[in-house]
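Every protein chain except one is present and positioned as in the full complex.
As written, the chain order gives the labels A, B and C, with residue 1 at the start of each chain.
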Amino acid sequence: MIQAQNVGFAYETDEGLRRVLHEVTLSIQSGEMIAVLGQNGCGKSTFARLCNALLPMQEGKLTVAGFDTSDKKMTFELRRVCGMVFQNPDNQFVSSVVQEEVAFGPENYEVPRQDIGAIVKAALHQVALDGFEHRAPYTLSGGQKQRLAIAGVLALSPKVIIFDEATAMLDPMCRREVLAMMKKLQAQGHTIVMITHYVEEAVLADRVALMQDGKILAFGTAREILCDKEKMDAAKLLMPHAARVYYDLLAEGITLPMCPLTEEELLEAICRFN
Amino acid sequence: MTKMSILKRALICAVCIALCVVLPMAFHSIPDAGSILSPMHIPALLCGLVCGPWFGLLCGLAGPLLSSQLTGMPMMAYLPPMMVELAVYGLVAGLMMQFVRTKKSLADVVISMIVAMLVGRIVAGAAKALIFAAGEFTMAMWISSYFVAMIPGIIMHLVAVPALYYALEKAHLIPRRYPKA
Amino acid sequence: MQIQLKQLCLQYDCEGRKSDVLQDIDLQIGRGEFIGIMGRTGCGKTSLVQLMAGLLTPTSGQVLIDGEDINSRHYDKTILRGKLGYVFQYPEYQLFETTVYRDVAFALKYSKLSKKEVEARVRQALEDMGFDFAAIREESPLALSGGEKRRVAIAGVLAAQPEILILDEPIAGLDPQARDAFLKLLKKLHAQGTTILMISHNADALADCAHRLIVINDGKKALDGTVEEVFSHEEVLSQMHLDVSFASRMSKKLALPHSVTYEAFVQNLKAKLGGDAQ
Partner (left out) sequence: MNRSMTGQYVQKDSVLHKMDARAKLLCFILLLVVMLKAKTVFSYGLAAVTLVAVCALSKLSFSALTSTLSRMTTFLIVIFLMNALFFSTQEAIWKWGIFTLSREGIVQGLHVVAHVVLVLVLSNLLTCTTTPIELTTALEVLLKPLKVFRIPVEMIALVLSVALSFIPTLLQEADTIRKAQIARGARFESRNLIEKARSFLPLILPIFLCAFRRADELSLAMEARGYRGAAKRTKKAKIPLKKSDLLALGICSCICAVQFFL
């Protein structure tokens, strides 16, 4: 679904060029849920923006759902199949009415007026915001705002949805709400890319791309990456709690039968140990 | 100078209009800040300087209108001359920025805004004398209401707008007017 | 008692209807305590600390700081400003000066300190936040990266060396490394005698630093006690959609002695597994 070949990118600053992406090569399959994990400023958001052609390609080749992102003529079509949800829920709304907000995308693609009502209704239903059509976005809770943003993206029925730190500004409860929504969308066949620096969220992904200083350090299943102490240390991230317990016990001479990724697995591992 | 996309300029114009409503309310709690300092002038001037004359004009017209509609301030009676004044600020500031090129962005900003503030006051005064309050508005009233009473406000605008322009360039929120070689 | 809240109520006037933000809050906070405050978004916890900082006026009730009512007409609020530091949520959005030095020194602008003392304090605050003073002092705060901006903004509060430090979600969005370094600094300030109140959603961070936890729910004080006591009410907290720390959760599931910090949990687990193995 997404193919990146030696993608590089540098920003212009007062002190000259600042390189944020180095030869990023990545292949994401259709229907997968991928986490791009790394510290702030490691280049993960830049990568997300390149996928949506919000930044111009500089080096390498990046295709999303069959569209070459450097092809300016196809940018408009590309953005229909590749949706994006941003970090700050307050900064992505155009309208003061929920239903007009969701209709914004379809209106840009000149979808006939008579079809838009049904599309808006279906999109709001998918994110469980039925009955909110006439509310003002600013009266919603953080989690509801992000779900509204997702509805705005779903109204274009995209194949890929990129979540650029979409949970970073939410409280734990709202965060779970949005993460559950991502899982649901994946089950419906969407390809999900989540950009995050929260290890606990990356646990949910099928595969994790670990980034550091504009490079992909490792790309593999969540277990391969998150339970690998060396790689996580190199990316200056902490492992999930369960995996940390495994390594801390190991250092004390106690070897659990497996390295757990989640709390449930840790319980199981401890049971098996006994 | 790399120009900003029309969408970005439109959105900056939109937030400037929103600030025309928000700033007077934010200043409300500080004693006599709202009435003496006319905070609404700042977004109108800045919008012209950053987004060009047409968006500046729109901001100057829509800002006071929206504010009056939402908060009741300025009152309907003051609204038309105020809209004229701010619209001319935005328009002239934007036009001046296209012609003044001293190689120093802050100098451009200061020159443009001073001209805009003068022209805006002249036009608003003329409009008041000829249309809105024909016959009742005198030269002395013009000088006292647009200059003398406004001295604190004028000083604040002259301090704030260039400082804002500088900060926005530094924060990469607007492109540099003269990129470093 | 350094901070005392008596029967504190706060109401907002919302389209003619009164809505309660906080109801009947009684609270006593001693000098040198490290208090964590938890609650869902919109529960009133930010209003609570803003009342303590004298940034909001209560509808009824009193806020006493060092025994003085801060909302009394005779109280000079500049005393409070010198005593109490408040780090807002996303403090990086408050930066405005042309250089980092001037921004950090802003809090000392009206203090009667000499130039030298100001410089010493600014240097101390910036170094505490992990900066190289000489390298950063003339930078523009607006051109820094997000994490650096946050640290400069916090330095701007620390430079005033407040006796009471209030922090609203200071670690949300920080990298693990930056977060750990910051929590370490808070522990150091606490050890030096600063009273600290920290609002956070991060139960693990609160368990790590705070000694006492206050849980606010729907404008009322729901729970107040040591971290161990509060986290032992896991069901009550989950009804309020709040998490307990990883250690607290796991030690319950594994029927280990209740512990709230990660280190204590690993020790307990080691004792159990090591004991079983022998």
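Please note the rule applied: contacts are C-beta pairs under 8 Å (C-beta built on N, C-alpha and C of every residue); 3 or more make two chains touch, one makes a residue touch a chain.
Please read these numbers as outputs of a predicted model, since none were measured by experiment.
Student: So which of the visible chains would the left-out chain be touching?
Tutor: A, B, C
Student: Return the single residue from B:66, B:100, B:115 or B:149 that touches the missing chain.
Tutor: B:66
Student: Just the residue numbers, please: which parts of chain B touch the chain that's not shown?
Tutor: 5-8, 10-19, 21-23, 25-27, 29-31, 33, 37, 39, 42-43, 46, 55, 58, 62, 66, 69-72, 75-77, 136, 151-152, 155-156, 158-160, 163-164, 167-168, 171, 173-174
Student: Touching the missing chain, which residues of chain C?
Tutor: Here the touching residues of chain C are 14-15, 50, 53, 55, 78, 81-82, 84-86, 88-89, 91, 93-96, 106-111, 142, 156-157, 160.
Student: Given the full complex, what residues of chain A touch the hidden partner chain?
Tutor: Against the left-out chain, chain A lists 49, 52, 54, 76, 79-80, 83-84, 86, 88, 90-97, 104-113, 116, 136-139, 152-153, 156.
Assume only the chains that are shown with their structure count from here on.
Student: Would you mind pulling out the distance in Å between where the CA atoms of chain B average out and where those of chain C do?
Tutor: Computed value for the inter-centroid distance: 40 Å.
Student: Roughly how many whole angstrom separate the Cα centroids of chain A and chain C?
Tutor: So the centre of chain A lies 30 Å away from the centre of chain C.
Student: Mark out which residues of chain B touch at least two other chains, giving numbers and ranges.
Tutor: Residues of chain B never touch two or more of the other chains.
Student: Hey, what residues on chain A touch two or more of the other chains?
Tutor: 14
Student: Where on chain C is chain B touching in the complex?
Tutor: Per the touch definition, chain C meets chain B at residues 96, 98, 140, 142-143.
Student: What does chain A use to touch chain C in their complex?
Tutor: Residue positions touching the partner: 14, 39-41, 141-142, 168-169, 171-174, 197, 199, 236-238, 241, 244-245, 248-249, 252, 254, 263, 266-267, 270, 273-274.
Student: Quick one: in the complex, what on chain C touches chain A?
Tutor: 40-42, 143, 145-147, 172-177, 201, 204, 241-243, 246, 249-250, 253-254, 262, 265-266, 269-270, 273-274, 276-277
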